[in-house]
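The structure under discussion is supplied below as structure tokens; questions concerning it will follow.
Every protein chain except one is present and positioned as in the full complex.
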Amino acid sequence: MLSLLFFLSILLTAASGAAALALQSRPALAHRVGCWGQLAGTLAGVVLAILCLASDAPGHLRFDGPVPGLGFTLRFDALAGFFLLLVFGLGALATTFGLPYGFIGHSSSLGTRDFCLGFFLASMAVVVLADDVFTFFAAWESMSVFAFLLLPGEHEKREVREAAYLFLIASQVGTAFILVAFLVLAHHAGSLEFDAFRRAAPLSLPWRSGIFALALIGFGTKAGMIPFHVWLPKAHPVAPSHVSALMSGVMIKTALYGLIRFAFEFLAPLDAFWGLVVLTLGAVSAVLGALFALLEHDLKRMLAYSSVENVGIILMGLGVAIFFAGSGKGDWAAYALLAALFHTLNHAVFKTLLFLAAGSVLAATREASLEHLGGLARRMPATAVCFLVGAWAISGLPPANGFASEWMTYQALWVLASGSAGTHLLGPIAAACLALVGGLAAACFVRAAGVGFLGLPRTEPARRAEEAPRGMIWPMAALAALCLFAGLAPGLPLAMLAGCLPRQLSAPSLLLAGPLGLPAARSVEPPLYPLAIVATLAALLLGLTFVRRRLGTASAATRVHGPWNCGYPIVAPRAQYSASGFSQPFAYFARKLLSRKKLLDVHARHHYSPYLPESLVLRVHSVSPFDTLVYQPVKRFVIRLSKRVSRLQTGSLRLYLAFLLGTVILLLLIQP
Amino acid sequence: MDTHTFSRLVELTSYSVLLVAVAVVAQRNLATSIRLLRLEGFLLAMVSAVIGLYTGESHLFWVAAITFVIKGLAIPSFFFHVMHRIGLPHDAERSLTVPLGLMLASGLTLVAYHVGRPLALASPWITRDVLASSLGTAFIGLSLMIVCRKALTQMLGFLLMEDGIFLFGITETYGMPLLVELGIFFDLIVAAGVTGILLLRMGGDFGHVDVDRLSDLRG
Amino acid sequence: MDLLLILAVFPAAWALLMVMLAPTRDADAFGTGGALLTVAGSLLLMSRTLSGEIVTGWGTHLRADVLSSAALMLTSCVFCLASLYAGPYLTASSGHGQLPAGWRVLYWPLVYLFYSAMAFTCLADNLGILWVSLELTTLVTVPLICLNRESRGLEAAWKYFVLCSVGIAFALIGTIALYASTLRLSGGAGSSLSWAFMLEHGAGLDPMFVRLAFLFAFVGYGCKMGLVPMHCWLPDAHSEAPTPVSAMLSGVLLNCAGYALLRIAAVAARAMGHGSVQSVFLAFGLASVILASFFIVVQSDLKRLLAYSSIEHMGIVAIGIGLGADGLYGALLHALNHAMTKALLFLSAGQVVHWHGTKQILRIQGVLRSSRVTGLALGAGSLAIVGLPPFGPFLSEFLILRAAFLSGHTLAGILLVGALGLTFAGFLAHAVPMLLGNPSRGHEDERETANARTVLMLLVTIILALGLTVPAGLDRALKACVSALDWS
Partner (left out) sequence: MTFALDIGFAAIHLALVLFWPLVLVGIVRRVKARLACRRGLPLLQELTDLLKLFRKGEVIPDTATWVFRLAPWGTWAASALVALMVPTFSWSVPLGAQADFILVIYLLGSSRFLRNLAALDTATAFAGLAASRESFVAALSEPAMVLSLWCAGWVAGTSRIPEMVWRFSEKAAAELSPVHPLILVALVIVAIAENARVPFDDPTTHLELTMIHEAALLEYSGPGLALMQWGAGLHLGLSLALIANLFFPIGLAAPAELGTVPLGLFSFMARTSVLAALLGVLESTMARLRFFRITDWLALSGAAAVLAVIRLVTVGR
């Protein structure tokens, strides 16, 4: 049954992509075939994922690989099932969204895009199901390749090409680390199969730490962990929006999946110290990710930076989990891991939602910059509501799902503080970071929703925007509903996630809170019931309405009038507060972290008087310090080194002959 | 021919080959170098003949004869021909002074001895010490290629190297199978031909055969 | 009939025929037809050797086991594809004034002689003949490289000629020393230049002498194979040669040299133990991969870029050889994959260079948009050559990496991974801007000839197929090769 469903889903997604490619000459038909096929495939995959989640014992599937001796091994267990659910569930919604969306955007390369998307989805599914190094690696690489192929839709733009290149390089660098980690393990276990890794006797601590470091760098690169994130905010926004949604929502989660597998299954006796490293990196990622997101004008790039932030939050939970697992406190480790997984789920849901909404805006206005948007809530009410729900959730505000998982992360940090002496300080500091992140994220999304959707339209395209077709609204609405549902009844997703926990971490007491409750880390504390809070809120509002009715007089009518604005009439929508104005205090605050460049372009009507400019354009662009301090120097170093090395090829034949003679003499003298 | 005389004779000749190679390094005149190369050819023909006499293998006489013709007569004359066609001056430009070149040559010979010695000691062959001098000749030939600035002198070094290898082959194996020998000679002739064509074209196209100025292709 | 001799001599005879008939007009058809015949012949040989049969010919001078026939098969396949491509290419180039008019008359006989020499290399049992034929490949290709009447071509040809001649002279020392060591065989087993004989009696050979022989042969054939630091001729020659010749030089000539080296290494490993032989391969392989990756990063000339990538891949093959039986399997597979991929790249790059009239990478852009087929071919080739799935090189590189780590060569494995990563970044940094973007003015809509289109698509299909599955026959052949070399 499992294998049947697996083949069905993989083949359907991949084959429909191939069909779309074959039908490329008729883009509309190709796109329809591709989308419907992928939808069918992903739905089959959702069933598969649910079966995996429900199964008690992991199922295995083996078949021959391309080379005899290199087989494909798959394992269907609950953890894989959860990530499979993300891949296929969100894949289904993104595909549904993509069907009408594709017709709005460029239609010339639709077939190719669907082809790549199909294989992208299929390879992500195989990544999470893989149970040997070869399968994992092949799927992982093809995931990168197809993601790369999905990127350059508008490759006449220079930054698109650069982003695509950077994406590929980063993912390859990450892959190299992962591969080394895997193969060192394989050498130890004597086999490429993950089951052999699980069974093998533990390595010595330095080796395990080394492997963990490799895996952390490798997967961290893919996940967008700072300082390995440079590629992410450049690459993700370049893709078509529903693909960006899958990249930010799902693809970077596969890296977290890999990290969890590594930490809890392959490197079994964990070391508590690793957890602290992960926690620190997570906190840094979260804070800086949020800060950079706040300073970004481009809607999609802002969302991409916010993915860095959320990956940081997930890593914080994961770090605490590793710490506790390493110090032998299984139940707290389970709680923290649950928090991380829950946030993984939540982020996948609301980030997909936000990217889809951004896609809908992009389709309607062809403007990605917040400075050119505004007032969309009137023209595109459904999209606006969905975006607002997503913004609410991603800012971690109750009662949406983002709050639930962030609260659990706080709880995990709370118990971390009561851990051993060395970690007392890390808990509250990390919690403070998380609070800062919360504040920054809220500011960031107030800005995005307020500048982008509220107020007056700033440009003509925004003024003329049309609401997205219904086919694009439904997926967003479903995701928005999911955000609220998971926030109000967090017990249900938690129960699902509890089944995914690695075997050594089990905490039955976690689920005492029931379907509506959010359990606290220490079982002496009562659980939190978001629904109760909402009910109280409703009661308060009801009471208030009642009072208002009683107090209000019949003559008091509501009038709509131009805004007062302290007496200044609003003459132009451009007089509204801009997105960069909004984030200016933050930019000033973080000016030491960023190298910001201000450019003032003065366009004077008359050459003789610069004091009577026709227009003034202030351009501010901030450069990520990791770009200037890490990425660029490394790049420069490599190029300089390469240049130096390449001077060996001087063009002098005599030197070449000397190499030859030298090699011979050296070999003869060394006598290997 | 008794064994003792034979081994003396072979060793004497092979040392002469090495000495001639050193002599090529030691002087600056191009024409003299080609003449020395001719001398090498004669010496090698002689070694072949001597070994043929000792072992009684008839094909070694053939080898000796071909060596005499090709290495001793044909190739040096061909080089003279090319030299005159291009109009080279007689000075063979080197990037090292003669004393330094000699030091390099002796260093390389030392390496050859160092490498050859354990092999020679373990060898049951009677002409065992020749190994070092033949390898030394080959190395000196190569070093000449490295030191020389002119393409023609480089080829001179290459032929010197070939001579060393020939000496190595003939003294270590007392003759390769004739087919192989013929193949090697064939290659040598073709190589010389190719050299000539290339040199003439370089002379025609570039107006010089200076190797150091051939450095458009780099990096 | 003597199948092997026919296989080896036929192309030379065909070349002679072409010279005598001098069919200027039908030269292309003649050339292509002969190439197809060579493929048929190698297929015939393959079908016989695959079952384990050893075919001998020309007395005992020629001998074909499965490895030889596989090498021949690869050679003839690339030769055939290059020939298919060459006809229209020659027409176009001479029309463009890039090649002199008389060129075509010389081209076909020379490439046939080249092929003949390579066939002798693959089929020789006699190491002397092997050496002679490999030297002949140098001599035949020199005019092929320099006949385009450019000063750069002449320079490249001269360097190629000198360096390879010197290198191959070292290989002669090695060959002679091996022969000498058989003369010293105890028990009067007799002298021979046959590698089969040597392999059989390998354990009885004097290890010290064999070591000397191996080292010289390694430097010599390694030079021809393009291993660092003997590689210096390779970028010059490969970049200056006309496109089909570059494809053959990179695609198969390097493999032929590798084949020769492998034969000698197998004998040497018998006499002096596998460990020391393999460590030499490993060291030079790593040096090649690492150094080539630096060159790739800062390369500005498209064809030189591909040439350095050949050095890198020969390094990978050498590493594979240095890792024992599993590694050798991967190395052989990689040699095949690399031959196909590099042929694809050279042919598609040749197309691009022809259109743009420059080899400077910076002046080429938007190939994907200017031509679908060539763009696709160049793109697929680039992704394949840097080791991405679903193409062949991915599989073979993975096999080699697996062999490296599982056999405990962790450091070598890490270095290889690092160098591969650097190459990846470097190669794509050049390839991506060339492929993407809008084509420069005048190159918006380029068309390749039907032949070129067929060849490119065929090659793309082949590397794709090799990445998706290694057919059972190929697997059997590779395993047979490994066991024939008695590599462990």
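In order of appearance the chains are A, B and C, and numbering begins at 1 in each one.
The criterion applied here is as follows: a contact is a pair of C-beta atoms (placed from the backbone, for glycine too) under 8 Å apart; a residue touches a chain by one contact, two chains touch by 3 or more.
Quick caveat, the model's predicted, so the values are computed rather than measured.
Touched by the hidden chain, which of the shown chains?
When the full complex is considered, the omitted chain touches A.
Determine which one of A:Gly450, A:Pro475, A:Pro519 or A:Gly651 touches the chain that has been left out.
That would be A:Gly450, which touches the missing chain.
Which candidate, A:Ala22, A:Ala575 or A:Leu666, sits in contact with the chain we can't see?
Checking the options A:Ala22, A:Ala575 or A:Leu666, the one contacting the hidden chain is A:Ala575.
Of the residues A:Leu48, A:Ala147, A:Ala431 or A:Leu594, which one touches the chain left out of the display?
Of the listed residues, the one touching the omitted chain is A:Ala431.
Check each of A:Gly65, A:Pro100 or A:Pro398 against the chain that is not shown and name the one that touches it.
Missing-chain contact among the listed residues: A:Pro398.
To test your reading of the contact rule: which positions on chain A touch the chain that is missing from view?
So the residues of chain A touching the unseen chain are 374-375, 377-378, 388, 392, 395-398, 403, 406-407, 410-411, 414, 417, 421, 424-425, 428-429, 431-436, 438-440, 442-443, 445-447, 449-451, 454-456, 520, 525-526, 528-529, 532-533, 536-537, 540-541, 544, 547-548, 551-553, 555-566, 570, 573, 575-577, 581-586, 588-589.
In the analysis below, only the chains that are shown with their structure count from here on.
In terms of Cα-based centroids, which chain occupies the most central position?
Chain nearest the centroid of all protein C-alpha atoms: C.
What is the distance, in whole Å, between the centres of chain A and chain C, each centre taken as the mean of its C-alpha atoms?
Each chain's C-alpha centroid was found; their separation is 44 Å.
Averaging over Cα atoms per chain, report the distance between chain B and chain C in Å.
31
Multi-chain contacts in chain B: which residues touch at least two other chains?
115, 142, 145, 154, 214, 216-217, 219
Quick check: what residues of chain A touch more than one other chain, meaning two or more?
Each of 646, 649, 653, 657, 660, 668 in chain A touches at least two other chains.
What residues of chain C sit close enough to touch chain A in their complex?
Answer in residue numbers: 158-159, 162-163, 166-167, 170, 211-212, 215-216, 218-219, 223, 229-230, 232-233, 235, 276, 279-280, 283, 291, 294-295, 297-299, 333, 368, 383, 388-390, 394-395, 398-399, 401-402, 404-406, 408, 410, 413-414, 417-418, 420-422, 424-426, 428-429, 432-433, 436-438, 467-470, 472, 475.
Given the complex with chain A, which residues does chain B contribute to the contact?
For chain B paired with chain A, touching residues are 95, 108, 111, 114-115, 139, 142-143, 145-149, 154, 211-212, 214-219.
Give the list of chain C residues in touch with chain B in this complex.
Residue list for chain C touching chain B: 61, 126, 128-129, 131-132, 135-136, 139, 142-143, 146, 151-152, 154-159, 161-162, 165-166, 169, 172-173, 176-177, 179-180, 183-184, 191, 193, 206, 208-209, 212, 235-236, 239-240, 295, 298-300, 304.
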